[in-house]
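A single protein chain has been removed from this complex, and every other one stays in its place.
Right after this comes chain A.
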């Protein structure tokens, strides 16, 4: 479906309500399925690595598609900027709101209203704050996969402070 979004982006600017929610519902079911199929030993810690792997595969493939008309990227920061702008807007219909880096391989991508979280919680309530991280595992993998396809090995973690907003920490591994 994401692939399709990318393909039809030009002729369907902002319509396509149906395919948008299709991804949201599918994502929700994936999360449920992964959670239910794993028997967790430790209480309170959810096994989300299958989700992350799915995201990795999707991200890897999507990058192939998105970058076909692009020249090589200058450096790492350029690549991350591409992710923040193009990848994000083709998948989540908006760009990353804030990008920070320490210029040593750590990038923090800040999204003020992450699409998979917008229908869940208001900024002033702490409801669902504990369950929300499971909705980010797929996207973490997605980031990692797309970076991997561009030659950057990294680890990606996510963090939520208040609900519709979240931060993705990208830690690039130097060899």
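The rule is simple: contacts are C-beta pairs under 8 Å (C-beta built on N, C-alpha and C of every residue); 3 or more make two chains touch, one makes a residue touch a chain; residues count from 1.
As a convention for this text, contacts and distances are computed from a predicted model.
*Asks:* For the chain omitted from this view, which of "GDP-L-fucose synthase", "BON1-associated protein", "Hemoglobin linker chain" or "Trafficking protein particle complex subunit" is its UniProt protein name?
*Replies:* Per the UniProt record, that chain is "Trafficking protein particle complex subunit".
*Asks:* I'm checking contacts with the chain that's been left out. Which of A:32, A:49 or A:98 qualifies?
*Replies:* If we include the chain that is not displayed, A:32 is the one touching it.
*Asks:* Contacts of chain A with the missing chain: which residues?
*Replies:* Against the missing chain, chain A presents residues 21, 24-25, 27-28, 31-32, 119-122, 125, 127-128, 131-132, 135.
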